[in-house]
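With one protein chain removed, the remaining protein chains of the complex are shown where they sit.
Chain nomenclature is as follows: A, B and C, assigned in order of appearance, with residue numbering initiated at 1 for each chain independently.
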Amino acid sequence: MKKVAVVGATGYTGVELLRLLVNHPHVQVSHVTSRENAGTRVDAMFPNLRGFLDLDFSAPEVEQLAESDLVFFATPNGVAMRSAPALLAAGVKVIDLAADFRIKDISLWEKWYDMQHACPELVEEAVYGLPELNRAAVAGARLVANPGCYPTAVTLGLVPLIEQGLVDLDIIADTKSGASGAGRKAAVAHLLCESGDTFKAYGVSGHRHQPEIAQTLSKLADKPVGLTFVPHLLPMIRGIHATLYADLKEGQDLAAIQSLYEQRYQHEPFVDVMPKGSHPETRSVRGANICRIAIHQPQGGKRLVVLSVIDNLVKGAAGQAIQNMNIMFGFSESTGLQSPGLLP
Amino acid sequence: MKKVAVVGATGYTGVELLRLLVNHPHVQVSHVTSRENAGTRVDAMFPNLRGFLDLDFSAPEVEQLAESDLVFFATPNGVAMRSAPALLAAGVKVIDLAADFRIKDISLWEKWYDMQHACPELVEEAVYGLPELNRAAVAGARLVANPGCYPTAVTLGLVPLIEQGLVDLDIIADTKSGASGAGRKAAVAHLLCESGDTFKAYGVSGHRHQPEIAQTLSKLADKPVGLTFVPHLLPMIRGIHATLYADLKEGQDLAAIQSLYEQRYQHEPFVDVMPKGSHPETRSVRGANICRIAIHQPQGGKRLVVLSVIDNLVKGAAGQAIQNMNIMFGFSESTGLQSPGLLP
Amino acid sequence: MKKVAVVGATGYTGVELLRLLVNHPHVQVSHVTSRENAGTRVDAMFPNLRGFLDLDFSAPEVEQLAESDLVFFATPNGVAMRSAPALLAAGVKVIDLAADFRIKDISLWEKWYDMQHACPELVEEAVYGLPELNRAAVAGARLVANPGCYPTAVTLGLVPLIEQGLVDLDIIADTKSGASGAGRKAAVAHLLCESGDTFKAYGVSGHRHQPEIAQTLSKLADKPVGLTFVPHLLPMIRGIHATLYADLKEGQDLAAIQSLYEQRYQHEPFVDVMPKGSHPETRSVRGANICRIAIHQPQGGKRLVVLSVIDNLVKGAAGQAIQNMNIMFGFSESTGLQSPGLLP
Partner (left out) sequence: MKKVAVVGATGYTGVELLRLLVNHPHVQVSHVTSRENAGTRVDAMFPNLRGFLDLDFSAPEVEQLAESDLVFFATPNGVAMRSAPALLAAGVKVIDLAADFRIKDISLWEKWYDMQHACPELVEEAVYGLPELNRAAVAGARLVANPGCYPTAVTLGLVPLIEQGLVDLDIIADTKSGASGAGRKAAVAHLLCESGDTFKAYGVSGHRHQPEIAQTLSKLADKPVGLTFVPHLLPMIRGIHATLYADLKEGQDLAAIQSLYEQRYQHEPFVDVMPKGSHPETRSVRGANICRIAIHQPQGGKRLVVLSVIDNLVKGAAGQAIQNMNIMFGFSESTGLQSPGLLP
């Protein structure tokens, strides 16, 4: 039985980690921290956990966290990088669900996240926790940078094409996210009355997930990948849908591409390539740690349209973090992550 | 390993049964029937089950169903009563999630359901499957009538008061249900554009769940219970909220009532009495087999207001059916039902 | 052409006033104030007004407001009472859409609103702006207290019964409101992810609208009216549905009650008594200044169930304020308020 702690568990990523961890057979949640809510029962804030977790929030003290085998940071950007060095030094594994360790280019990171990095020396060591690309590295990692939600959906949708060099490296990712991607913080823009019953794009001129995705794809392609990344806000809570446009370099038919995807992901427990002609729905992955993908070739042309859906809080955050934890601890990768999506 | 079959699995109750059963450690789903969809893969209709259930829909033939140890009927009203006699005769246990065996008074049933009962002789034998009232009887039952969704929420909210004879037997149940209560059938009234972003009452002059609730409460009180039952339709998918109004016969303070509820339900795995002052949210039970209850006494008066929430598809249908199955098979009652609600 | 100002127009009541006022043929919006946003274009915050209103927010200065013929206060509670005396002294009419002048009993007001009243001497003069009860007084008023949203729906649903003394004066109002009733302010509880896709009661032990409704009904009955008031939060933006329970003193049939309602409201332009058996939907009044009512008598018993719906932002706030303004200015009462609800 491993002991794990969740730092910053008052957000949606945090409560989702707890929802999944309380039923994990090989770990025990030892600390759940929130400076602001220290002393309050966790299930007073999140009543869905009543009966599952008998803990109060505690203040995030490194000495206490160091009693755990692994610490999840479900904190805003810029928090994990302050505590990670001490925890690693104490022999504790760290998974950061925020962005502190995702971008290898420190100056690029500092530009997009508008702060100075507190431990650039750890960035190189950190493993980008997309198991479908970096499983072996995750297994040996002390520090995992859990990928962003959009990057997970977009990258998994493109990996087979980029790995095989089949498409022009100028890609469009038109992405749509449920409101939980914006986190659990008081903000007029995310009130039900502001983001319910409406739809809009945001950050069209620039979004932090663009360089993260471009970094992964460029490394995979071994050359720079152009990416137009346009996110939109859906009037619903969970779910990301990425609609990806890529132009084939040479005429290849859809059957070959479909076959390529099926082979690439045939042993992946959490990537599901759907049959030809499918249109994956976000609800099919609601609450589940799975990415579903379908490929289309409209009018048989050179342009592929790849559809990729995840639950942003699960395969896009907490579920993927637990998948990484399973790999790091040597557990079966699917442990605690075997639930079908909640449909309807 | 017990074998179970689900008849009529193309509806929401059916797919919810499957979602819960595929992870149940002691049962195997052997048949999933739908006359109309025979030959189609179940996960083609319900993609959330991809990877979890490798079955086609089959036609509902009694001989095949009789290979199972237990058959769930997730069918419209009036279907289970036609097949139950043969299945019981073959030694198969039956749980009907529809209304065929809920009302003991045959003529009352026939009036509300507008059809002739096909096997009135079995109605008396059938056990009303609310474990919190009838656990022992369920354990020995061959045939269980799984309660309606509204009746589960309303009855559990009132049991302590009625059992102790504390309130006038003239009760108001103002109830609100998500749209999945209406089932998965083509109907203009339940389109997103008709029942989304709006709210209304329905069936105010009379609703089938009124006699079902009145029957249970009257039996408990050992005298007729008057019940004004007003259902409403919520612009969301899952969840029932019952707001119950009952007048105390004598002045009793809220602390005593709170204590009564806590004692009555202290050993119940699936009823959660919340702290005083709570307002249970339907989302706290989304996808979970739990009824959460809170009690209020506005202005310290004689009128109690009890708030009771369930997920209509889980504790109000499929989850409760599996709870009953666990009891019937002698499994631990919580087996396969131990997930926190999906929040947010 | 009358000049009107809107103070505190950054909230939902404010923008709704503007939406309706820009098309009013006899008034011109002269000032729209917001201390925080002074200098910003109004239509930069509310793009639906692009092309309709060529104004910046300005700071709320009494001297400037005094250039108007009438000032609407769409502010939080406790603001209007500070400026009203000076405006009235300057000959400007005032309509307060908040609660400052609704409750005649100052100490009761101070208890519920938790502040000292700044101008108790004006409270007596203020007219409670429910035209269906107080039309003549509104016509002569300098200062109108625009009713709360719940009080409008509940009161209009009960007026005929109370006026005629037909029911026991112990009434239950089970009410449900869309999220816009909570206003446009940053608060975790009202995020889409917190109040979307879920339903709950709130304030069951006590809510400010209870004394407001009780005051109106008690005055109408000329004796104290007992009222159990339970509000709930709907996962949608606009709309209030009140489900009202009242017990007939003597056996009267539904036809007589229906007829009574139809007669009471036959000349009211903004109250619609629906045919027997109806279930009014909130969407039928979306964006419209109308209250729709239906009456039921379940099982022909002594208990009446009255269903009453409004758009909380229109007949429950901005529309009713304009209706009052029309009366105060001697315009036709319906001017600028003649749009059907937006359905679907």
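Everything below uses one rule, namely that contacts are C-beta pairs under 8 Å (C-beta built on N, C-alpha and C of every residue); 3 or more make two chains touch, one makes a residue touch a chain.
Since this is a predicted model, take the numbers as computed values, not measurements.
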| item | value |
| --- | --- |
| Residue, one of A:Q64, A:T243 or A:Q338, that touches the chain absent here | A:T243 |
| From A:R50, A:H190, A:R264 or A:R283, residue that would touch the chain that is not displayed | A:R283 |
| Candidates A:E16, A:E132 or A:E194 - the one touching the absent chain | A:E194 |
| Residues from chain C at the interface with the omitted partner, ascending | 12, 15, 19, 22-23, 46-52, 180, 184, 197, 237-238, 272, 274, 278, 280-281, 283-288, 290, 292, 338-344 |
| Those residues of chain A which, in the complete complex, touch the missing chain | 172, 174, 176, 193-194, 197-202, 204-206, 226, 228-230, 232, 234-237, 239, 241, 243, 245, 277, 279-283, 286, 296-299, 301, 303, 305, 307, 309, 344 |
| Hidden partner interface residues of chain B, rising order | 12, 179-180, 182, 184-188, 190-197, 235-237 |
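Throughout what follows, only the chains that are shown with their structure count from here on.
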| item | value |
| --- | --- |
| Mean-CA-position distance for chain C and chain B (Å) | 39 |
| Whole-Å gap between the CA centroids of chain A and chain B | 36 |
| Of all residues in chain B, the ones touching two or more other chains | 197, 237, 280-281, 283, 286, 344 |
